[in-house]
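One structure, as structure tokens, below. Some questions next.
Just one protein chain is left out here, and the rest sit where they should.
And now, chain A:
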Amino acid sequence: MGKIEWAMWANEQALAAGLIYATGGIVGVAGQFRGWQFACFGIAAGVFVCLLEYPRSKRGKGTSVERTGQYCFTVCVKAFGPLTRNYYIRAFLHATLCVPGGFMLATVLGCVCLGIASLIYLTAAIHGEHWEPILPRREPPKRVGDSIKEPPQNPPPRPPPELRRKKADKLEAAAYDNPMSVTVSE
């Protein structure tokens, strides 16, 4: 019902999977588990996936919500052009990165989660989605309307001081002098 944006969910999953992968790698290296070299790879792959997935894509329709401080990451990811734009490539990349994690106990969960994220990215790619950078919108500078060629230099002309001062004997006209007529307010 409606157009589901699979890529957004895949992005959240991949970011979480990258963190799980890196955490599992840290546990594996710190505990000096058997096959700790895979844990090292897990840390590197997890960090790489987090950096790649941190900048959110622009939504097809609606307001895009940026992550805090994602602009510099957006610029870096955008620099790779079609490699990062295409979700088929991303799905394949995540699938490749997750495989070594399956050989070590601490990184197994990271491997499975990244694998799921890869499948959701494949779904997004099949639905024709692609990554669009969220760039700050440059508004055109506000220009003064064309009809105003030059603002006036002098104030408007005023009557001489004798006419401006109200005479005290004229009580009806001694009220406040309105510049324009005032009607009863609603």
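By our rule, a residue touches a chain if its C-beta (ideal position, glycine included) is under 8 Å from a C-beta of that chain, and two chains touch if they have at least 3 such contacts; residues count from 1.
As a working rule, contacts and distances are computed from a predicted model.
For the chain of the complex excluded from view, the name given in UniProt is "FAD-binding FR-type domain-containing protein" [choices: "Distal membrane-arm assembly complex protein 2", "GPI-anchor transamidase", "FAD-binding FR-type domain-containing protein" or "DNA mismatch repair protein S5 domain-containing protein"]. Of the candidate positions A:A16, A:C40, A:C76 or A:A95, contact with the hidden chain is made by A:A16. From the set A:L51, A:I89 or A:L109, the residue in touch with the chain omitted from the display is A:L109, counting the whole complex. Contact residues of chain A toward the unshown chain are 1-2, 4-5, 8-9, 12-13, 16-17, 20, 23-24, 27, 31, 33-34, 56, 59, 62, 65, 105-106, 108-109, 112-113, 116, 186.
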